[in-house]
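All protein chains of the complex are present and in place, except for one that has been dropped.
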Amino acid sequence: MKISARNVLKGKVVSVEKGATTAHVKIEIAPGQVVTAAITNESVDALKLTPGSEAYAVVKASDVMVAVD
Amino acid sequence: MKISARNVLKGKVVSVEKGATTAHVKIEIAPGQVVTAAITNESVDALKLTPGSEAYAVVKASDVMVAVD
Amino acid sequence: MKISARNVLKGKVVSVEKGATTAHVKIEIAPGQVVTAAITNESVDALKLTPGSEAYAVVKASDVMVAVD
Amino acid sequence: MKISARNVLKGKVVSVEKGATTAHVKIEIAPGQVVTAAITNESVDALKLTPGSEAYAVVKASDVMVAVD
Amino acid sequence: MKISARNVLKGKVVSVEKGATTAHVKIEIAPGQVVTAAITNESVDALKLTPGSEAYAVVKASDVMVAVD
Partner (left out) sequence: MKISARNVLKGKVVSVEKGATTAHVKIEIAPGQVVTAAITNESVDALKLTPGSEAYAVVKASDVMVAVD
């Protein structure tokens, strides 16, 4: 499957924390740069996400903001 | 200002393309890893974004999806 | 690629309207039920979207609201 | 109330799963096509959502992505 | 129609700027507090939005971030 989302960042899962319905998955996409995703527990199971597994952080361009110092 | 968004990725603006109301800003956050942001033209002006300037790509955790091969 | 987004609705592209930077793509996911996606022109090109092509409308669960009459 | 969101898909609630703060509501919008919404528990109560009730899945066009095989 | 979005802020439209596909609508929700919405041109027409008309700014709770100084 090829998706329209402009941002598909390859990395490695560093942690998976399931909540009651929402899980937080952390993916290291570059040395020292970790992205946090809040997804459903259901998705964690469907994608079999565990620490160490390869994964992509995917973000739609309209969900990216820009900041400056 | 400190923001709740879990993902604040430092980088350098590589391109700014203004449309009629929406602009696309590309930020290189790691060698070869470019993030695209769709923001308002108004914000591009307010933040004085130009190629070469330092900037952060900011994404709320609930806007990050995960994918696997 | 398998994605965490819980909503992947199969359909057929019925129209593609490019703007200056943002395009509107309409996908019929069931007889008479058309979904509108606002994506980058860049993605329209990358995915070669044209009326008649098969495509999926993909939505993260946290972006779905519920309404009642 | 009439809303700007381009996608208002009529259906029937098939399940409601409350978490600690976030609930998952599944709505069947066409035979076999189920949409999952992650909303607040508070909204589930305010809208009195229960399996079997009629409801709409509402999605802003800028939150819809497109994918192809 | 009653919607799950937790934030429905009543106000008055102060400006409508149509782009090629995306419009920016500004709504004053309290004296001096103006909210900007980026919606489709199509929605501007469907809702007949013009400066001076009463309108609500609607935001899903999961799309609200928090910041502190």
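Assorted remarks:
As written, the chains take the letters A, B, C, D and E, and residue 1 is the first residue of each chain.
FYI, a contact is a pair of C-beta atoms (placed from the backbone, for glycine too) under 8 Å apart; a residue touches a chain by one contact, two chains touch by 3 or more.
It should be emphasised that the depicted structure is a prediction, and the values quoted were computed from it without experimental measurement.
What subunit B contributes to its contact with the hidden chain is residues 1-6, 37-40, 42-44, 46-47, 56, 58, 60-62. In the full complex, subunit E makes contact with the omitted chain through residues 3, 5-9, 24-25, 27, 29-30, 33, 35-39, 43, 47-49, 53-69. Against the chain not shown here, subunit D presents residues 1-5, 19-22, 40, 42, 60, 62.
The definition used in the following text is that only the chains that are shown with their structure count from here on.
Averaged Cα coordinates give subunit B a centre that lies 23 Å from the centre of subunit E. In subunit A, the residues that touch at least two other chains are 1-6, 37-40, 42-43, 47, 56, 58, 60-62. Because contacts link the chains in a way that matches no line, ring, star or complete pattern, their graph is best described as other.
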